[in-house]
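A single protein chain has been omitted from the complex, and every remaining protein chain is retained in its original position.
Moving on to subunit A:
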(Lines give C-alpha, C1' and ligand atoms only; values in the text may rest on other atoms or scores of the structure.)
Protein backbone atom coordinates (compact mmCIF):
# COMPACT_ATOMS: atom_id res chain seq x y z
CA UNK A 1 0.00 0.00 0.00
CA UNK A 2 1.27 3.46 -0.77
CA UNK A 3 1.37 6.16 1.83
CA UNK A 4 2.05 3.88 4.76
CA UNK A 5 5.44 4.90 6.11
CA UNK A 6 5.77 1.62 8.02
CA UNK A 7 5.46 -0.47 4.87
CA UNK A 8 8.78 -1.78 3.63
CA UNK A 9 9.77 -2.64 0.07
CA UNK A 10 11.12 -6.00 -0.97
CA UNK A 11 14.81 -6.15 -1.67
CA UNK A 12 16.80 -9.15 -2.80
CA UNK A 13 20.20 -9.99 -1.39
CA UNK A 14 22.65 -9.97 -4.31
CA UNK A 15 25.76 -10.79 -2.37
CA UNK A 16 26.83 -11.67 1.15
CA UNK A 17 30.46 -11.09 2.01
CA UNK A 18 32.25 -11.89 5.25
CA UNK A 19 34.12 -8.83 6.43
CA UNK A 20 35.19 -10.04 9.86
CA UNK A 21 34.08 -12.91 12.07
CA UNK A 22 31.27 -10.67 13.34
CA UNK A 23 30.40 -8.46 10.39
CA UNK A 24 28.98 -9.24 7.00
CA UNK A 25 28.43 -6.97 4.04
CA UNK A 26 25.06 -7.37 2.34
CA UNK A 27 24.51 -6.01 -1.14
CA UNK A 28 20.83 -5.54 -1.91
CA UNK A 29 18.65 -4.51 -4.80
CA UNK A 30 14.99 -3.55 -4.68
CA UNK A 31 12.84 -6.01 -6.59
CA UNK A 32 10.61 -3.25 -7.93
CA UNK A 33 12.79 -1.69 -10.68
CA UNK A 34 11.09 1.66 -10.24
CA UNK A 35 12.04 1.86 -6.57
CA UNK A 36 15.51 0.60 -7.37
CA UNK A 37 15.90 3.42 -9.88
CA UNK A 38 14.50 6.19 -7.71
CA UNK A 39 16.01 5.16 -4.37
CA UNK A 40 18.63 7.66 -3.34
CA UNK A 41 20.06 8.83 -0.07
CA UNK A 42 22.71 10.96 1.59
CA UNK A 43 25.80 9.55 3.26
CA UNK A 44 24.98 9.15 6.96
CA UNK A 45 21.35 8.17 6.46
CA UNK A 46 19.99 4.81 7.56
CA UNK A 47 17.32 2.33 6.57
CA UNK A 48 15.14 -0.04 8.56
CA UNK A 49 15.50 -3.68 7.63
CA UNK A 50 12.32 -5.68 7.92
CA UNK A 51 12.63 -9.44 8.37
CA UNK A 52 9.05 -10.51 7.95
CA UNK A 53 7.66 -12.29 10.92
CA UNK A 54 10.68 -11.56 13.10
CA UNK A 55 11.02 -7.82 13.40
CA UNK A 56 12.81 -4.73 12.24
CA UNK A 57 16.12 -3.05 13.00
CA UNK A 58 17.82 0.16 11.86
CA UNK A 59 21.15 0.06 10.04
CA UNK A 60 23.39 2.64 8.36
CA UNK A 61 23.84 2.62 4.63
CA UNK A 62 27.49 1.99 3.91
CA UNK A 63 27.51 2.30 0.13
CA UNK A 64 27.56 5.62 -1.65
CA UNK A 65 24.59 7.25 -3.42
CA UNK A 66 26.94 7.91 -6.31
CA UNK A 67 26.82 4.21 -7.13
CA UNK A 68 23.29 3.49 -8.24
CA UNK A 69 21.36 0.28 -8.58
CA UNK A 70 22.22 -1.33 -5.27
CA UNK A 71 22.69 -0.55 -1.60
CA UNK A 72 25.09 -2.08 0.89
CA UNK A 73 24.64 -2.69 4.58
CA UNK A 74 27.38 -3.72 6.96
CA UNK A 75 25.69 -5.77 9.67
CA UNK A 76 27.33 -6.91 12.89
CA UNK A 77 25.98 -10.04 14.51
CA UNK A 78 25.06 -8.63 17.87
CA UNK A 79 21.45 -9.43 18.70
CA UNK A 80 18.53 -11.66 17.85
CA UNK A 81 17.63 -9.94 14.59
CA UNK A 82 21.13 -9.57 13.23
CA UNK A 83 21.90 -13.19 14.08
CA UNK A 84 18.93 -14.12 11.95
CA UNK A 85 20.04 -11.91 9.07
CA UNK A 86 23.52 -13.41 9.17
CA UNK A 87 21.97 -16.75 8.29
CA UNK A 88 20.44 -15.32 5.12
CA UNK A 89 21.91 -16.14 1.74
CA UNK A 90 22.14 -14.68 -1.71
CA UNK A 91 18.70 -14.59 -3.29
CA UNK A 92 16.82 -14.20 -0.02
CA UNK A 93 14.41 -11.30 0.32
CA UNK A 94 14.15 -8.75 3.11
CA UNK A 95 12.09 -5.59 3.44
CA UNK A 96 13.75 -2.18 3.41
CA UNK A 97 12.17 1.14 4.33
CA UNK A 98 13.81 4.51 4.35
CA UNK A 99 16.16 6.26 3.89
CA UNK A 100 15.74 7.98 7.24
CA UNK A 101 17.55 10.73 9.10
CA UNK A 102 19.31 13.83 7.92
CA UNK A 103 22.67 12.51 6.72
CA UNK A 104 25.87 14.53 6.40
CA UNK A 105 25.54 17.90 4.66
CA UNK A 106 27.89 16.84 1.85
CA UNK A 107 27.03 19.74 -0.44
CA UNK A 108 27.80 22.40 2.18
CA UNK A 109 31.23 20.90 2.70
CA UNK A 110 32.29 20.90 -0.94
CA UNK A 111 35.72 22.42 -1.50
CA UNK A 112 36.82 21.76 2.09
CA UNK A 113 39.05 19.24 3.78
CA UNK A 114 37.27 16.40 5.52
CA UNK A 115 38.65 14.65 8.56
CA UNK A 116 36.83 11.34 8.94
CA UNK A 117 37.34 9.71 12.33
CA UNK A 118 36.03 6.17 12.62
CA UNK A 119 36.10 3.74 15.49
CA UNK A 120 35.22 0.10 14.93
CA UNK A 121 31.81 -0.28 13.32
CA UNK A 122 31.71 3.51 12.90
CA UNK A 123 33.58 2.83 9.69
CA UNK A 124 30.33 1.73 8.02
CA UNK A 125 28.53 5.10 7.64
CA UNK A 126 31.84 6.86 7.01
CA UNK A 127 32.61 4.50 4.15
CA UNK A 128 29.59 6.03 2.45
CA UNK A 129 31.14 9.48 2.91
CA UNK A 130 34.55 8.25 1.78
CA UNK A 131 33.23 6.78 -1.45
CA UNK A 132 31.12 9.83 -2.06
CA UNK A 133 34.11 12.16 -1.76
CA UNK A 134 36.29 9.98 -3.97
CA UNK A 135 33.56 9.55 -6.60
CA UNK A 136 32.59 13.21 -6.81
CA UNK A 137 36.08 14.65 -6.37
CA UNK A 138 34.60 17.85 -5.03
CA UNK A 139 36.63 17.93 -1.82
CA UNK A 140 40.06 19.36 -1.17
CA UNK A 141 41.66 16.57 0.85
CA UNK A 142 40.22 13.71 2.86
CA UNK A 143 41.79 12.15 5.93
CA UNK A 144 40.50 8.89 7.26
CA UNK A 145 41.61 8.16 10.82
CA UNK A 146 40.48 4.67 11.67
CA UNK A 147 40.81 3.01 15.03
CA UNK A 148 40.29 -0.74 15.22
CA UNK A 149 40.78 -3.51 17.71
CA UNK A 150 42.76 -6.09 15.77
CA UNK A 151 43.72 -6.95 12.21
CA UNK A 152 40.77 -9.33 11.90
CA UNK A 153 38.40 -6.52 12.88
CA UNK A 154 39.40 -4.12 10.11
CA UNK A 155 36.22 -3.48 8.15
CA UNK A 156 36.60 -3.25 4.37
CA UNK A 157 40.20 -4.34 4.79
CA UNK A 158 40.93 -4.56 1.05
CA UNK A 159 39.67 -1.06 0.45
CA UNK A 160 41.58 0.34 3.40
CA UNK A 161 44.83 -1.29 2.30
CA UNK A 162 44.24 -0.10 -1.24
CA UNK A 163 43.84 3.46 0.03
CA UNK A 164 46.90 3.12 2.26
CA UNK A 165 48.83 2.31 -0.89
CA UNK A 166 47.26 4.60 -3.46
CA UNK A 167 45.19 7.10 -1.46
CA UNK A 168 47.53 10.04 -1.94
CA UNK A 169 46.89 10.07 -5.70
CA UNK A 170 43.20 10.59 -4.88
CA UNK A 171 43.84 13.33 -2.29
CA UNK A 172 43.09 10.88 0.47
CA UNK A 173 45.23 10.06 3.48
CA UNK A 174 44.35 6.94 5.43
CA UNK A 175 45.77 6.39 8.90
CA UNK A 176 45.05 3.45 11.12
CA UNK A 177 45.50 2.56 14.76
CA UNK A 178 45.12 -0.95 16.15
CA UNK A 179 45.00 -2.14 19.73
CA UNK A 180 45.95 -5.80 19.66
CA UNK A 181 49.28 -6.70 18.16
CA UNK A 182 49.51 -9.47 15.58
CA UNK A 183 51.97 -10.43 12.82
CA UNK A 184 49.67 -8.96 10.17
CA UNK A 185 49.47 -5.65 11.99
CA UNK A 186 53.23 -5.49 12.39
CA UNK A 187 53.58 -6.22 8.69
CA UNK A 188 51.20 -3.38 7.90
CA UNK A 189 52.98 -1.08 10.29
CA UNK A 190 56.29 -1.85 8.66
CA UNK A 191 54.86 -1.11 5.24
CA UNK A 192 53.22 2.16 6.20
CA UNK A 193 55.22 3.22 9.22
CA UNK A 194 53.97 6.82 9.13
CA UNK A 195 50.31 5.94 8.90
CA UNK A 196 49.77 2.74 10.86
CA UNK A 197 50.50 2.51 14.56
CA UNK A 198 49.54 0.66 17.68
CA UNK A 199 47.31 2.76 19.88
CA UNK A 200 43.93 4.44 19.84
CA UNK A 201 42.35 6.63 17.22
CA UNK A 202 43.35 9.89 18.90
CA UNK A 203 47.02 8.89 18.49
CA UNK A 204 46.54 9.37 14.76
CA UNK A 205 46.13 13.11 15.21
CA UNK A 206 49.73 13.37 16.37
CA UNK A 207 51.98 15.09 13.89
CA UNK A 208 49.09 15.87 11.57
CA UNK A 209 48.37 19.50 10.76
CA UNK A 210 44.98 20.35 9.33
CA UNK A 211 43.93 23.57 7.69
CA UNK A 212 41.41 24.24 10.45
CA UNK A 213 39.78 27.20 8.70
CA UNK A 214 38.79 25.00 5.81
CA UNK A 215 38.10 21.67 7.47
CA UNK A 216 35.18 19.66 8.73
CA UNK A 217 35.40 16.65 11.01
CA UNK A 218 33.01 13.72 10.65
CA UNK A 219 33.01 11.26 13.52
CA UNK A 220 31.43 7.90 14.07
CA UNK A 221 32.29 5.33 16.66
CA UNK A 222 31.38 3.87 20.04
CA UNK A 223 29.93 6.39 22.57
CA UNK A 224 33.17 6.56 24.56
CA UNK A 225 35.18 7.66 21.52
CA UNK A 226 33.42 10.98 20.97
CA UNK A 227 34.68 12.70 24.08
CA UNK A 228 38.33 12.05 23.31
CA UNK A 229 38.16 12.78 19.60
CA UNK A 230 36.22 15.99 20.16
CA UNK A 231 38.74 17.14 22.76
CA UNK A 232 41.48 16.61 20.20
CA UNK A 233 39.60 18.62 17.59
CA UNK A 234 38.69 21.44 19.96
CA UNK A 235 42.36 21.69 21.01
CA UNK A 236 43.05 22.44 17.39
CA UNK A 237 40.37 25.15 17.50
CA UNK A 238 37.96 23.46 15.13
CA UNK A 239 34.58 25.17 15.56
CA UNK A 240 31.83 23.08 17.26
CA UNK A 241 29.67 23.79 14.22
CA UNK A 242 32.18 22.04 11.95
CA UNK A 243 32.31 18.82 13.94
CA UNK A 244 29.71 16.35 12.73
CA UNK A 245 28.92 13.19 14.60
CA UNK A 246 26.56 10.39 13.75
CA UNK A 247 24.85 8.88 16.75
CA UNK A 248 23.14 5.66 17.68
CA UNK A 249 19.94 5.18 19.65
CA UNK A 250 17.18 2.66 19.78
CA UNK A 251 15.06 3.45 16.75
CA UNK A 252 11.85 1.57 16.25
CA UNK A 253 9.92 3.62 13.73
CA UNK A 254 12.55 5.81 12.05
CA UNK A 255 10.05 8.60 11.48
CA UNK A 256 9.86 10.39 14.84
CA UNK A 257 6.79 8.71 16.33
CA UNK A 258 7.73 5.85 18.65
CA UNK A 259 9.71 8.03 21.07
CA UNK A 260 12.58 5.68 21.89
CA UNK A 261 15.31 7.87 20.45
CA UNK A 262 14.19 11.14 22.07
CA UNK A 263 16.97 13.03 23.84
CA UNK A 264 17.21 16.42 25.48
CA UNK A 265 15.56 18.42 28.19
CA UNK A 266 12.82 20.99 28.64
CA UNK A 267 14.47 23.51 26.32
CA UNK A 268 15.43 21.26 23.46
CA UNK A 269 14.17 17.82 22.57
CA UNK A 270 15.43 15.95 19.56
CA UNK A 271 14.53 12.76 17.79
CA UNK A 272 17.76 11.06 16.76
CA UNK A 273 15.96 9.33 13.88
CA UNK A 274 14.40 12.46 12.42
CA UNK A 275 16.61 15.37 13.55
CA UNK A 276 19.75 13.21 13.35
CA UNK A 277 21.50 10.81 13.40
CA UNK A 278 24.02 13.42 12.26
CA UNK A 279 24.50 16.26 14.72
CA UNK A 280 27.12 18.93 15.15
CA UNK A 281 29.08 19.26 18.34
CA UNK A 282 27.19 22.50 18.89
CA UNK A 283 23.96 20.46 18.98
CA UNK A 284 25.56 18.29 21.65
CA UNK A 285 26.51 21.37 23.66
CA UNK A 286 22.95 22.68 23.53
CA UNK A 287 21.09 19.38 23.92
CA UNK A 288 21.76 17.39 27.06
CA UNK A 289 22.06 13.66 26.73
CA UNK A 290 23.05 13.71 23.07
CA UNK A 291 26.51 12.29 23.72
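In this section, contacts are C-beta pairs under 8 Å (C-beta built on N, C-alpha and C of every residue); 3 or more make two chains touch, one makes a residue touch a chain; residues count from 1.
One rule holds for everything that comes next: contacts and distances are computed from a predicted model.
Only one of "4Fe-4S ferredoxin-type domain-containing protein", "ChsH2 C-terminal OB-fold domain-containing protein", "Urea ABC transporter, permease protein UrtB" or "Hydrogenase" fits the UniProt record of the hidden chain, and that name is "Hydrogenase". When the whole complex is considered, the residue among A:69, A:199, A:241 or A:259 that touches the unshown chain is A:259. Residue-level contact of subunit A with the missing chain is found at 1, 3-8, 52-57, 76, 78-79, 81-82, 93, 95, 223, 248-250, 252-253, 255-260, 262-267, 269, 288-289.
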